[in-house]
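First, the structure itself, so that you have it in front of you.
All protein chains of the complex are present and in place, except for one that has been dropped.
Here is chain A:
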Amino acid sequence: MPGFPTLQRIGDVKTHRFEEPVKKIYDGSDVTFFLTSLAYRDIMTFMLQLNRSVVPRKQDVDGTARVVTWPLKSKDVAYSDSVERLRALLTRLSKLVDDVPLDTGPRRFGNVSFRKWHQLVEDQRDNLLNECLPEWLAPAYPELASYLLGSFGSAQRLDYGTGHELSFLAFLGGLWKLGFFPEADAGVEERGIVLGVFEQYLSLIRKLIVTYTLEPAGSHGVWGLDDNSFLPYVFGAAQLAPAITESDDTPTEGSLPGAPEPSWVSKSNLVEKEKDKNMYFSAIAFIYDIKKGPFWEHSPVLYDISGINGGWGKINKGMIKMFNAEVLSKFPVVQHFLFGSLFRWEKDAEARPPPPTTHATSQPLRTPTAASPSTTRPGEAPWAGTPSQPPLGFVNGVTQAPWASRGPAPPPPRSGYAAAQRRTLPPLTENWSKHEQNRPTERK
């Protein structure tokens, strides 16, 4: 069997030293380090492993080749006990939503009752984990719980975005590393995780978003892929890619014969038809649920992708690249990621410099005015340009300052205005200060 990399399990959980995960990413250069860290390696490995698992397979049954697909609710995917436990956990969390009535008081947008729900989950954390995880995992609770609790949006900002989705991926990855999921043939457990757990997680998230009108975190408005989610587009495209054998590479073009056309996303009736079978269409259907207006106008990026000719394999490959660039490489998203013993803030000795791809060069620089074709200096890694990205703002329906990265600063004095001592902000990056000097000179 050729080795498609899978996330390494921890040898001996009993002697493993768990750590309370902590924040490590404070500025752009930390993002650069993150991209060569063990944590990054493990997240990417696990994501690709899950992705590959739902690509249709060519299987040999009694000498006849047949293609097996893995649509949502597929009868061919048997859920292990571990998967069932997590499904029970998510069901519990979903029931808690029904227990927290909406706040009817005045509000700006997000419903403050979400904070009650979040608090309830936090309070019952150990109970919930006790009920749903085996006892031998108890030492891992604090570490696992911080990823789990980070998965459901921000109670403070009443928003939800891809950073929270990433936290749930880490929760699952952590469980994988701890050997919570049983050993099985390649892809078997992973399919249970994607179709049984992750999709149910997305249902819970959609319920939270609709119930508490959670706002998009870090919304780019119409110019982002999706206001809230990313991974359903990755996994959903994989479900429709052409079938492979266990030894084939993950496809990068073509589609499963009979797969819905990418262009169907702009027709709500066709989306409706596909949404129960496929994660991509399920995510699109949610957009139709919450947005009013022409699809091409409120979702131009997805609309453009729907014109791609290379099939779902190509879309899948593009989505993975985009996930890497727009989620894992974006300061405002990953700044909230926490590092501990499962996802280590430690250099991966084997980390290869990411190839000078596409996304490093195709994105707007921090100050595109100051952009020059050769921003890379000799001896500097080619990807060094990537984190010179403007750190994006987290948003609360309101815009947050992209440079807001450090912890809370001391408030100005209560009385008096003028003497207010201003907080120190993170040092300006080179590009930014360069720009400051390059202020328009037309003033004269």
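Assume contacts are C-beta pairs under 8 Å (C-beta built on N, C-alpha and C of every residue); 3 or more make two chains touch, one makes a residue touch a chain; residues count from 1.
To be clear about the criterion, contacts and distances are computed from a predicted model.
Asks: For the chain not present in this complex, what protein name does its UniProt entry give, out of "Serine/threonine-protein phosphatase", "Trafficking protein particle complex subunit", "Signal peptidase subunit 3" or "Geranylgeranyl transferase type-2 subunit beta"?
Replies: The chain we cannot see is, by its UniProt record, "Serine/threonine-protein phosphatase".
Asks: Considering the whole complex, which of A:63, A:105, A:257 or A:293 touches the chain not shown?
Replies: Checking the options A:63, A:105, A:257 or A:293, the one contacting the hidden chain is A:293.
Asks: Against the chain that's been left off, what residues of chain A make contact? List them.
Replies: 107-109, 156-157, 213, 216, 219-224, 227, 266, 290-294, 296-298, 300-301, 303-308, 310, 314-315, 317-319, 321-322, 325, 357-359, 361-362, 364-369, 390, 392-393, 396-405, 408-409, 411-415, 417-418, 420, 422-423, 425, 428, 432, 435-436, 439-440, 442-443
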